[in-house]
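Sharing a structure with you now.
Every protein chain but one is kept in place in this view of the complex.
On to chain A.
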Amino acid sequence: MISQFFVLSQRGDNIVFRDYRGEVQKGSAEIFFRKVKFWKEDGQEEAPPVFNLDGVNYFHVKVVGLFFVATTRVNVSPSLVLELLQRIARVIKDYLGILNEDSLRKNFVLVYELLDEVIDFGYVQTTSTEMLKSYVFNEPIVIDAARLQSLGPASIFMQGGKRMPGTAVTKSVVATEPGGRTREEIFVDIIEKISITFSSSGYILTSEIDGTIQMKSYLTGNPEIRVALNDDLGIGKDGRPTYDYRSSSGSGAVILDDCNFHESVHLDSFDTDKTLSLVPPDGEFTVMNYRMTQEFTPPFRINTLIEEAGALKAEVIIKVRAEFSSSITANTIMVLMPLPKYTSRASFELEPGAVGQTMDFKEANKRLEWGLKKIVGGSEHTLRAKLTFSQESHGNITKESGPVSMTFTIPMYNASRLQVKYLQIAKKSGTYNPYRWVRYVTQANSYVARI
């Protein structure tokens, strides 16, 4: 059971604060914020999501830059509380359409209403958006979504690093469209995060795809839905060693290592026709998470060359090649490379005609940063950087720099080849034909090339 729940802004202001049991002192929010802000323990600079201070356990998750915090004195299940915090954030987002500091501040009374029903005396009652609908009476004050667009279409995928982003839908589940009627539509997003490590010779050391199928339904009357995946989908390793790249061919079946499902998903016919059937609850939720270590074609190849040019100079050449179809375009690409500590200056040279690229040498952490707005499939881009050192390198430049890492977002592309073949909605009438959106997106989680 939890004792308190609160949301803090980046600056440490209370946005909402709910004390359920009165067992933890009132000043806990400030104590928490100070501790997290100035965390220094075991040589680590980042506070872990759970810590104990004077007998009080503090749990927090970061969502869109806000701290969602719970406290308790009891030895509870940490994954329960962290899962709950994440779920509370999601429920709030379902109601407000957009979750950020501004929307929270404008709707804090509604949020209190939600919190009262989600938790009673520290015990979770429900986190189902659908069930909560009947208990919550405030109308959400929808904030202007247009202002967010200026950050670029991919900005929603950039929130909070590794965190799986929500769908692009920023519509409240309770707000009605202008005109008083809701549009019948359903969104299915297949989001994949790639983790890959290339050795210095370009060989793949480890690779993994972590995927999730998210759904957000605005269908009235909650009709049953059938989601059909690839016919040749297989789950489990069937005795194969975990990392056996030889036995899986490039064009064969899609073999997932493992997956898990939302409670509402029925797997009765999954073994025979790879179909998930479910009655989608209101709001956003994860239908399925999956994990794959089968071999796949990495979307990008990175080549790095370091040439010494005298004792105090060197040249770095980074080549990035997009190995996907030319009909697909990756966006917001960032290539990062740590340089030797004694690097004092860097000057850059791009290939002729390059547009939408930025180069920077970050003095503070000695890092080269190369940003590209987009990369079209099949193309190759090169960056040359001339480095100047403040001391002799002793021929150790390769050991002191790298690895090169990359972040990107590729819409309408997924490396695993897992597909939603069709999305069937139980028909209410002949004319009932809601909008169905199936979208794919691939992001880098840890995309690293050693040099």
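Criterion: contacts are C-beta pairs under 8 Å (C-beta built on N, C-alpha and C of every residue); 3 or more make two chains touch, one makes a residue touch a chain; residues count from 1.
Note that contacts and distances are computed from a predicted model.
Chemist: Select, from "Protein inturned", "Dynactin subunit 5", "Beta-adaptin-like protein" or "Succinate dehydrogenase [ubiquinone] cytochrome b small subunit", the UniProt-recorded name of the complex's unshown chain.
Modeler: In UniProt, the chain excluded from the picture bears the name "Beta-adaptin-like protein".
Chemist: Using the definition of touch stated at the top, determine which of A:Leu66, A:Leu84 or A:Val188 touches the missing chain.
Modeler: Candidates A:Leu66, A:Leu84 or A:Val188; residue touching the omitted chain: A:Leu84.
Chemist: With the missing chain put back, one of A:Asp94, A:Asp189 or A:Glu208 would touch it. Which one?
Modeler: Looking across A:Asp94, A:Asp189 or A:Glu208, the contact with the absent chain belongs to A:Glu208.
Chemist: Decide which residue listed in A:Gln125, A:Asn222, A:Thr329 or A:Gln357 touches the omitted chain of the complex.
Modeler: Counting the whole complex, the residue in contact with the absent chain is A:Gln125.
Chemist: What does the interface between chain A and the hidden chain look like in terms of residue numbers?
Modeler: So the residues of chain A touching the unseen chain are 1, 11-17, 19, 21-22, 29-30, 33-34, 37-38, 42-46, 48-50, 52, 55, 57, 60-62, 72-80, 82-86, 105, 108-109, 112-113, 116, 120-121, 123-128, 134-135, 137-138, 160-164, 195, 197, 205-206, 208, 210, 212, 235-236, 241-243, 257-263, 266-268, 270-271, 286, 288-291, 338, 365, 394, 396, 399-400, 403, 405, 445-446, 448, 450.
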